[in-house]
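One protein chain is absent from this view; the other protein chains keep their places.
Coming up: subunit A.
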Amino acid sequence: MPYSEKVLEHFQHPRNQGSMADADAVGEVGNPVCGDVMKIYLKIRDRRIKDIKFETLGCAAAIAVSSALTEIAKGKSLDQALKIEKDDIVRELGGLPDLKIHCSMLGVEAMRAAIAKYQAGQK
């Protein structure tokens, strides 16, 4: 299965791409040996994701997944964001090749790691 138009569009024009100097929380998962590294930056106000940015080293799917994830998560409460599943992203992207589904989990994990860090800091 080739990449969908939507995946290619996100890959060419990623949303919320870049770093964030004043992030409230940062999550990073993966490593270069496995091929994918994803980093999510969060700006949080009133337990809501006010702003989100990503940086990704990986295949086109990994980049598109990161981009789609930031779009879905932006503006959501932390509780809502924690409920985002890989299926939500795959659906948003109009499907992903089977072998690439695992990439989508990395983006979700990076965001969850960032939220967990933030919540740990709040306690």
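Going forward, a residue touches a chain if its C-beta (ideal position, glycine included) is under 8 Å from a C-beta of that chain, and two chains touch if they have at least 3 such contacts; residues count from 1.
Rule of thumb we're sticking to: contacts and distances are computed from a predicted model.
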Choices "Chemotaxis protein CheR", "Maltose/maltodextrin transport system permease protein", "cysteine desulfurase" or "ABC transporter ATP-binding protein" - which one is the UniProt name of the chain not shown: "cysteine desulfurase"
Touch criterion as defined above, residue of A:I63, A:L78, A:L93 or A:A114 at the omitted chain: A:I63
Options A:M38, A:A68, A:A81 or A:V108, residue touching the unrepresented chain: A:M38
Positions on subunit A where the hidden chain makes contact: 3, 8, 11-12, 14, 17, 19, 28, 32-33, 35-39, 55-63, 99
